[in-house]
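Removed: one protein chain of the complex. Kept in place: all other protein chains.
Per-chain residue numbering starts at 1, and chain names A, B and C are given in the order in which the chains are listed.
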Amino acid sequence: MSKNRLEAFSDGVIAIIITIMVLEMKPPHSDSLAALKPVIPVFFSYILSFIYIAIYWNNHHHMLSAVQHVNGVILWANLHLLFWLSLFPFVTAWSGENNFSAVPIALYGVVLFMAGTAYYLLTHALIRHHGHDSPLAKAIGTDVKGKVSLVLYGSAIPLAFVNRWIAFSLYCLVALMWIIPDRRIEKTVTN
Amino acid sequence: MSKNRLEAFSDGVIAIIITIMVLEMKPPHSDSLAALKPVIPVFFSYILSFIYIAIYWNNHHHMLSAVQHVNGVILWANLHLLFWLSLFPFVTAWSGENNFSAVPIALYGVVLFMAGTAYYLLTHALIRHHGHDSPLAKAIGTDVKGKVSLVLYGSAIPLAFVNRWIAFSLYCLVALMWIIPDRRIEKTVTN
Amino acid sequence: MSKNRLEAFSDGVIAIIITIMVLEMKPPHSDSLAALKPVIPVFFSYILSFIYIAIYWNNHHHMLSAVQHVNGVILWANLHLLFWLSLFPFVTAWSGENNFSAVPIALYGVVLFMAGTAYYLLTHALIRHHGHDSPLAKAIGTDVKGKVSLVLYGSAIPLAFVNRWIAFSLYCLVALMWIIPDRRIEKTVTN
Partner (left out) sequence: MSKNRLEAFSDGVIAIIITIMVLEMKPPHSDSLAALKPVIPVFFSYILSFIYIAIYWNNHHHMLSAVQHVNGVILWANLHLLFWLSLFPFVTAWSGENNFSAVPIALYGVVLFMAGTAYYLLTHALIRHHGHDSPLAKAIGTDVKGKVSLVLYGSAIPLAFVNRWIAFSLYCLVALMWIIPDRRIEKTVTN
């Protein structure tokens, strides 16, 4: 089984997820500016999810470029990641339509946490297969950002019930952490 | 007509099927945890279908990697398989929304049975074209797992009317049979 | 501009069209076998459209394999074809949901006719660009089947108002004409 297949299939699924999410943003029936008001939170949750899926696509590709061969465990670890990513349209719509109220925004966090965990499991399946001295293992490194993200998602879930905006801000913070150019941050954090 | 075209088109269709299925999982209107309750069976039927489509993608690619050339019969046998796979979103939604009640879960079994049959017809079109001594024919072998799957799907359809969970369990059993690493099982079954 | 781009983009769009059509087949709310009854005509119109899109994909690829270079006119002729193909999900749903009644089935014919015309325009843009002595021009030949199809679609549109099944049968006839292996028919027709 070749790595290219895995890459092309993952790219296809991620491109579809990022695009069909917009179908959850239903155009209002009336044509006034006021009719757009309930769409605004859906729009913001769409932006956030678009950024997250884009980050996953970016990191996934970056990691796979160092991969040399895949096995059955890696294949299923990758499908497991795609499964959690595929739930983004659902939680995006539910959070947005309910103006980020506690339960939906907490569930959004659960999906973020599970996708993050699935990514972590995938990196470890890849490292186990390529060896701890492989260029891949070095490229992944200690993965401080990945672990910090999991802690922040995990904290945001209960905090959503205290105040929805704490959870929302934490999700934005993690996204920002990944958008800002990697190398500098990684240097700062690991030094 | 090249094999690559067939492979790329099939990969595209399978990637779309596995992803649009999630659109059938409609976010509830209310924002309470209780509102998620009717979504739970849809979620489980989504998981099952996701795994099935993933297994088909995996096996399809595995088989095509041994294929050298295709003809018109193979092309249509492959489209016939894609047709039945494309019905997964429909039966997934219907089964899930009705908590796996008898008729929907039996229809799910019909689609599984037809997809399995279509896969069987595709393997035979490929073997006929490549010869019974080809590496492809050897790679497919006696295909015990494929035949056992068809028998289990065929049994599950009437059993759905006795108890829905018998049918559901049989579908899970077949999926598990395919996820567990191939070689070992095949050795056990064929010895 | 390379031919590969055009091919990959067309393949992507066609794969998406053939797959999202199934979203128009809505699962019934009730879980009885009787509840499936209104879905049956939608299912049949889905089968017909699936076959048509598959035929277009097949012929499109066959033709492009003989193409060497493309220009702006070819690009837009191809997009024009994709536009009419993209209307299949709409007419499939409308025809199926209304049990192939006169107006919807006539509109289905209009889309078939326009897609056929767009395909004809694309072949001519390609021949003009490659020359009438090119292998491409020879591969396309007199295109009797294409012209007969247009006549049959054109006849089916008014005949839909006499009896819906005449139109439906004509559409099935044209589809059959394209599925049956090309060479033999072409020999019979052109001799």
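We take it that a contact is a pair of C-beta atoms (placed from the backbone, for glycine too) under 8 Å apart; a residue touches a chain by one contact, two chains touch by 3 or more.
Small disclaimer: the values here were computed from a predicted structure and weren't measured.
Trainee: I'd like to know which visible chains would be in contact with the absent chain if the whole complex were considered.
Mentor: Hidden chain contacts in the full assembly come out as A, C.
Trainee: For the chain not shown, which residue from A:Val144, A:Val162 or A:Ile179 touches it across the whole complex?
Mentor: Counting the whole complex, the residue in contact with the absent chain is A:Ile179.
Trainee: Please pick, from C:Leu87, C:Ala137, C:Ile166 or C:Ile179, the residue that touches the omitted chain in the full complex.
Mentor: C:Leu87
Trainee: Per the definition of touch given earlier, which of A:Ile16, A:Leu87 or A:Val103 contacts the omitted chain?
Mentor: Counting the whole complex, the residue in contact with the absent chain is A:Ile16.
Trainee: Tell me, which residues in subunit C touch the chain that this view leaves out?
Mentor: These residues of subunit C touch the chain that is not shown: 1-2, 5, 8-9, 12-13, 16-17, 20, 23-24, 72, 75-76, 79, 82-83, 86-87, 89-91, 93-94, 97-98, 101-104, 107.
Trainee: Counting contacts across the full complex, list the positions on subunit A that touch the omitted chain.
Mentor: 8, 11-12, 14-16, 18-20, 22-23, 25, 27-33, 36, 47, 50, 54, 57-58, 61-62, 65, 179, 181-182
Rule of thumb we're sticking to: only the chains that are shown with their structure count from here on.
Trainee: Chain touch graph shape: choose line, ring, star, complete or other and state it.
Mentor: Per interface graph, the chains form a line.
Trainee: Give me the ID of the chain with the smallest distance between its Cα centroid and the all-protein Cα centroid.
Mentor: Central chain: B.
Trainee: Once subunit B is fitted to subunit C on CA atoms, what angle does the rotation have, in steps of 5 degrees?
Mentor: About 90 degrees, rounded to the nearest 5.
Trainee: Take the average of all CA coordinates in subunit A, do the same for subunit C, and state the distance between these two points in whole angstrom.
Mentor: 39
Trainee: Among the residues of subunit B, which ones contact at least 2 other chains?
Mentor: Residue numbers touching two or more other chains: 12, 16, 20, 23.
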